[in-house]
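Below: the structure, in structure tokens.
The other protein chains are all here in position, but one chain of the complex has been omitted.
When the chains are written out, they are named A and B in that same order, and each has its own residue count from 1.
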Amino acid sequence: MKIRTRIVHSCLIVAFGVGMTAATGAQAAELEVLHWWTAGGEAKSAAELKKMLESKGHKWKDFAVAGGGGENAMTVLKSRVVSGNPPAAAQIKGPSIGEWGAEGVLSNLDEVAKAGGWDGLLPPVVSKVMKHGGHYVAVPVNVHRVNWMWANPEVFKKAGVEIPRTWDEFPAATEKIQKAGFVPVAHGGQPWQDFTVFESIALGVGGADFYRKALVELDQPTLKGPTMEKVFTTFATVRKYVDKDSANRVWNQATGMIINGKAAMQFMGDWAKGEFTSAGKVPGKDYVCVAAPGTAEAFTFNIDSLVMFEQSSGDVRKGQQDLANAVMSPAFQEVFNLNKGSIPARMNMNLDKFDDCAKLSARDFEAASKRGSLVPSIAHQMAVSAATAGAMQDVVTQFFNTPAMKPKEAADKLARAALTK
Amino acid sequence: MDLTAQRMTAAPESGAGTEAKPRLGDRIDAWLPKIVLAPTFVCALVFIYGYILWTAVLSLTPSRMLPKYEFAGLAQFEALFANERWWLALKNLALFGGTFVLVCLAVGLLLAILLDQKIRGEGLIRSIYLYPMALSFIVTGTAWKWILNPELGIERLLHDGGFENARFDWLIDPEMAIYTVVVAAVWQSSGFVMALFLAGLRGIDDSIIKAAQVDGASMPTIYRRIIIPSLRPVFFSSFMILTHIAVKSFDLVMALTNGGPGFSSDVPATFMYSFAFTRNQIGLGAASAMMMLMIVVAVIVPFMYSELRRPRHG
């Protein structure tokens, strides 16, 4: 009874709320863009987008909310949608795009996608993420590769070891590095960083098919199986070679340890490159980027994208189309990704201005796509729903912080967490 | 407001001959207090109790990203009770809340008594104790994160100072991380409690103390038997305010430990936030919010009832 009254009540409120925005939103042809690109390089690239939009006669209303990889921004976004006052565009990615699409609040970008020939420009893996129910509702900004390992060659030389290419080589190499007085693995013990390392290990130990089965399709037997146990065992090995102060460290501090030669390697996505660049380091010389052990043939992707919300004002709708076009333009894709460390989402772009790591990333992306070893990153909300990924992340981080926990127990827990809806 | 007041001042003279009927002014006068209180009452009803009801309804639905009004029974509560992280958050709240409230009361009372000894420079010292209250949790968290960080803060300072083996790594110790939140929270709130106690001490009638002194009672006895018991209302106010801060401790945990290492310093408020908003499990978030509220009510109401029932003087 009560619930039904609430439904009627809230419908009334929503209807009324939408009516209000319709009445007030009509005269302003400005686009409110919700994002969390507040860091130096990112902010600069977002400013480029702003310029492009303004050159087309629209106004960019900046709505930046930083913190926790968009945690705060998502809170704000939900309240805005509930109040019937959503921003024109927002930074949303992965399966969340579909979840928002299911709420019926996103605007359709098919027209501009058709005119721009997006289907031909975007790799199928990317365009699949950008669509809901077969329609384009989002526009991709970049492609991050998550399964990178950043290494300081100087440290490896001093320790007298080669950079490990497989997880089997890993323990021997790290042992020597530790003996030489360095921290083998620079790590920040925050849940999402634990999870990032974990997924690279899963990919390296089990391969792309195992990864897909376990962490994308959430196949119960695979999650509980012996391979997953081995993944956790390897994860425990990595824990041994992390320094004692790693807990709660932010990731760029960990990258700093590679830069100043305190540590040998870090498992982190390619946004870490920005840290090296701003410290004046050159790839191939001061630092090297290699795929995490055993993952050279595979690629875990993390795609940032902008989603457009349904608007009543025709002017704003026009602005949204122009914004989507601007994001897809080669000029923006280049300048944004140069700053961000990622590669353009659009294919067949001239990568002359990019560094070797980005070029390698682009090559591997294409190769992995052909080979079928291109997989979405679970740690970065590309693979499964936020609820499931969160529950699984809890298990992974708990294992990492509880040395007493057995790999078998962890695998069982992970399987149970994967059932979270 | 002015108009009403003028009319009412005018009422006694103009209404001399209308004794039979109650005058309009009187009737408004009789209703006025209720009318004045009505907006607050309505606000509380809608924006507090209405929303609690709404949350209760949500906790019985399968809502995920946005509210969805379908009945799901107690499924969300079952999921909540099966969640290890929730129990850890509750345990942390008990540890944090208990330690925080007790330490704040003790430190606040002690500082107030010390400061009440006719101290030179009292104003300055009082401002120093009080200023942390003025800072936002984002500021507090940032500063303390630095100080408690083993690589940058106190531990490094001790190492540089020659104490090579000194350890001060609560911030990164899953067992101890919650206590760093206590350190920072006590720093922020104890000054305010001190001010409350100081105010209480200043309000005590000097003649009672003088009389006790004449009777030969020692100062510690006077404090124990007379002064501290008479501060009971202050304990009540402080307890209410501190519990309020403890239960809502959200920003500080977010800024200082972000619930980590792992989720070892999670508290119900951060749990609720991250499930309702980040993980798209609004139903579960609502269930945890209801549990939080029930705990608060269970702790506060009996306490408040017994306090407000006591005869009041003054």
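The definition used in the following text is that a residue touches a chain if its C-beta (ideal position, glycine included) is under 8 Å from a C-beta of that chain, and two chains touch if they have at least 3 such contacts.
Definition applied: contacts and distances are computed from a predicted model.
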item	value
Listed names "Hydrogenase maturation carbamoyl dehydratase HypE", "Carbohydrate ABC transporter membrane protein 2, CUT1 family", "Glycolate oxidase iron-sulfur subunit" or "Na(+)/H(+) antiporter subunit D", with the criterion being the UniProt name of the chain not displayed	"Carbohydrate ABC transporter membrane protein 2, CUT1 family"
Full-complex contact with the absent chain, from B:Phe81, B:Tyr131 or B:Phe163	B:Tyr131
Of B:Tyr69, B:Trp187 or B:Phe263, the residue in touch with the unshown chain	B:Trp187
Chain not shown: contacting residue from B:Phe77, B:Tyr179, B:Tyr223 or B:Phe236	B:Phe236
Identified contact with the non-displayed chain, of B:Ala75, B:Ala212 or B:Leu293	B:Leu293
Touching residues (missing chain, whole complex) on chain A	10, 13-14, 16-17, 20-21, 24, 32, 34-35, 37-43, 46-47, 49-50, 60-69, 72, 75-76, 78-80, 82-85, 87, 250-252, 271, 274-275, 278-279
Positions on chain B where the hidden chain makes contact	1, 4-5, 8-9, 11-12, 25, 29, 32-34, 36-37, 39-41, 43-44, 46-52, 54-55, 67, 111, 114-115, 117, 119, 123, 125-140, 142-144, 146-147, 152-154, 156-157, 160, 187, 191, 195-196, 198-200, 202-203, 232-234, 236-237, 240, 243-244, 247-248, 250-251, 269, 272-273, 276-277, 282, 286, 289, 292-293, 296-297, 300-301, 304, 307-308, 310, 312, 314
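As a working rule, only the chains that are shown with their structure count from here on.
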item	value
Separation of chain A from chain B, taking each centre as the mean of its C-alpha atoms, in whole Å	38
Touching residues on chain A, where the partner in the complex is chain B	2-4, 6-7, 10, 68, 71, 74-75, 78, 81-82, 96, 99-100, 103, 189-191, 194, 244-249, 253, 385-387, 390-391, 394, 397-398, 400-402
Touching residues on chain B, where the partner in the complex is chain A	54, 57, 60-61, 64-67, 69-71, 84-85, 150-151, 169, 171-174, 177, 254, 257-258, 260-264, 273-275, 277-281
